[in-house]
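As you look at this complex, bear in mind that one protein chain is not there, while each of the others sits in place.
Moving on, here comes chain A:
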């Protein structure tokens, strides 16, 4: 192993740590609501946004967020207002985005960054943005978490008990879009879904109540992302895939502790 703890590495560790934790936290809700695959698909939708940002020299995070939010809002609308088969529509949205994104993004190197992430050039502003937005995700997430869980068990029960389900569903989509847009920088669009799913699935194996589940899922994200980054740096590997593999390792270990 050959590690130099320079400013860049420390900023990268902070960024991937907080984004990993936020992804784990929101992922715990995604997995409970059986939205794991939807999250996976959603992250690809950012690709055309990143492509446009690269073409016109715009902020890639912002464009990714706009594309993510717009498409999750469309899915939300289709789900609540029509009887169309949502899973098929999400599938079409996914391939359409992937195809468009690959076409728009100007060169292979940039495409690789978008698909698999790139934390080598994280600067202080990226780190501050990640910390601020992730904190917002935790604060808002904590307010709507219980309502979302109740809505997962029974929508009628949730609404009858004053949970504004439609509103918090939409808010939840905004939070997911924020975290995915942040995470794309870390692990890329292809692997972002995994960052969301893997911590939560491991935590679910080890939890009998919601507070422990949310705590473990967040913690696993917080551990997996920076340790994956360190491993990758030490052995000169690509960080995105290593972060996900560390997460998968935690998941495999959690199988032994299944309740």
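Basically, a residue touches a chain if its C-beta (ideal position, glycine included) is under 8 Å from a C-beta of that chain, and two chains touch if they have at least 3 such contacts; residues count from 1.
Definition applied: contacts and distances are computed from a predicted model.
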| item | value |
| --- | --- |
| The complex's invisible chain, by UniProt name, from "Probable peptidoglycan glycosyltransferase FtsW", "NADH-quinone oxidoreductase subunit K", "ABC transporter ATP-binding protein" or "PRC-barrel domain containing protein" | "ABC transporter ATP-binding protein" |
| Selected residue (touches chain absent from view) among A:174, A:210, A:231 or A:248 | A:210 |
| In chain A, positions touching the absent partner | 32, 146, 149-150, 153-154, 156-157, 159-161, 204, 207-213 |
